[in-house]
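For this depiction, one protein chain was excluded, whereas all remaining protein chains were kept in their positions.
By written order: A and B. Residues from 1 in each chain.
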Amino acid sequence: QTLSVVGSWSSLPLNQQYETPFWTEILPAAVPGLEVEMTTHNQMNLGLGDIYPLLGQGVYDVAMTVADYAVSDAPELEGLDVPLVALTADEARAMVEAAKPMVADIFRDRFNAEMLAIAPYPPQVVFCNGEIATLDDLTGLKVRASGRMTAKLLEALGAEGVNVSFAEVPGALQNGVVDCAVTGAGSGYSAGWWEVSTHLLPLPLGGWDSVVTAMNLDKWNSLDAETQDAIRTSIKADFEDPAWAAAQGALVNDIACLTGNGECASGEARSMTLVEVSDADFQKARDILTTEVLPEWADRAGGDWAQRWNDSVGAVVGVTIE
Amino acid sequence: MMELIWIDRLRRINRWVALATGAMLLACAAFVLADIILRRLGSSLGGTDEIAGYAMAIGTAWGMSYTLLELGHVRIDLLRSRGGTGLKAMADIFSMIVLTATVTFIAIQAWPVVERSLTNSSRANTPLETPLIWVQVPWFAGWIWFATVSALVTCLALSMVLRGRAEETEAIIGAFAEQETLQ
């Protein structure tokens, strides 16, 4: 029994530290007779929006990538990863666990795939080249965002979304093509964004970029119940749990590395200014989220998704879409 | 001479198609430029990246058949050029049949992409939220057009060879373009 597995970005720690060891070493050891051939979607040069559709067509057996890449085909999937509602890894995990039944349904209906696990990329925080003290200061600024709900939230906050590819961001920040940019704290640290930006807003304005692992449904159904159980047990204990356990530590470490606020294990600490957002300010952003951004999403998603979201994710994070 | 008249018609149609494609690319450049200027003035059109990508996909698909008729698709001419007229015509016909089959297969395989966007009412994962069928249908049509033109040219050239006019096919499906466009 051979599984063809497509991992997420090969340059990021999630793939190197968790996906690759799990699929190439841990799982084959746990399930006798199982072999795995592993690559990543960037090594295959796949279009980001094609990763799950091709999984559904059986071009490979297992794929994992950021759920946000697939919202073109499934707007309801945006509800998996709402910005600003989860501030710590524990809260994010609770949010994701609550969303899992919905995600499983979406993957079965839209992509002919069985959801196996959801792991986090680090939360997507805001780097600005220029002084900001409150969220209001984002008004009128040009911000590079990735993902639709983040862009909508920034627009609602009065900022203007600009499309710049990741590699062009440092130049764009330096030259004022953008004033701020959203990415994972760790990615921003290793790509040297601290050289070209001064202020770090550690709010997850871009959400947590959940990475969904799924298997082609026909392949999944062809496995016997014992193998299915073994995969489910192993992927939770040996992939999902460790990835989540590391997430909070990584965030604290990455922020320390960028601001010099504490111990940095990844290299030299830098001296960006950490922006503390006041409770009132934060509450205002949450209000905009619940009164504008989420209702718009409910319209995009249609059906009873808003209700399902309120009953699951909303109940956990304490937000209700009106 | 029926065949040559038809080839001439196809060439003329594809010239117009190519002009429209070129005009679209030019408009795209103007759009990008407008965005750069507006950004200097503190505002932005937004979404130029996305629109440039669509223009590229659609333009590429619709430009293919013009390039085919201008003999612009690169072929390696090492062995073929050593043969006589008959052998050359055989190589050209064979090459056209393979091309037509491949392009037809591509056009067929392009349909599921459009179909998926249709059934999911897919919209781009961007602030513009472009409905993907708006751009994928023209793209798909471009590949259908390329497949159709390839098939027509193949049939016309084949008919010429069968009627013993193999030497005339060189100008239609041969390996080198006439240079008048590059002067």
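FYI, a residue touches a chain if its C-beta (ideal position, glycine included) is under 8 Å from a C-beta of that chain, and two chains touch if they have at least 3 such contacts.
Basically, contacts and distances are computed from a predicted model.
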| item | value |
| --- | --- |
| Chain left out of the displayed complex - its UniProt protein name, from "Sarcosine oxidase subunit gamma", "TRAP transporter large permease protein", "Molybdopterin synthase catalytic subunit" or "ATP-binding cassette domain-containing protein" | "TRAP transporter large permease protein" |
| Partners of the unshown chain among those that are drawn | A, B |
| Hidden partner chain, touching residue among A:I26, A:V59 or A:L217 | A:V59 |
| Where the unshown chain meets chain A, residue by residue | 2, 4, 10-11, 37, 39-40, 42-47, 49-50, 53-54, 57-61, 164-168, 170-172, 174-177, 187, 190-192 |
| Residues of chain B in contact with the chain not shown | 15, 18-19, 21-23, 25-26, 28-30, 32-33, 35-36, 39-40, 48-50, 52-57, 59-61, 63-64, 66-67, 70, 72-81, 91-92, 94-95, 98-99, 102-103, 105-106, 109-113, 135-136, 139, 143, 175-177, 179, 181-183 |
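Here, only the chains that are shown with their structure count from here on.
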| item | value |
| --- | --- |
| Footprint of chain B on chain A - complex, ascending | 49, 53, 57, 68-69, 71-75, 110, 142, 147-148, 151-152, 155, 160-163, 165, 177, 300 |
| In the complex, chain B residues that touch chain A | 39, 43-44, 46-50, 112, 116-117, 120, 122-127, 129, 132 |
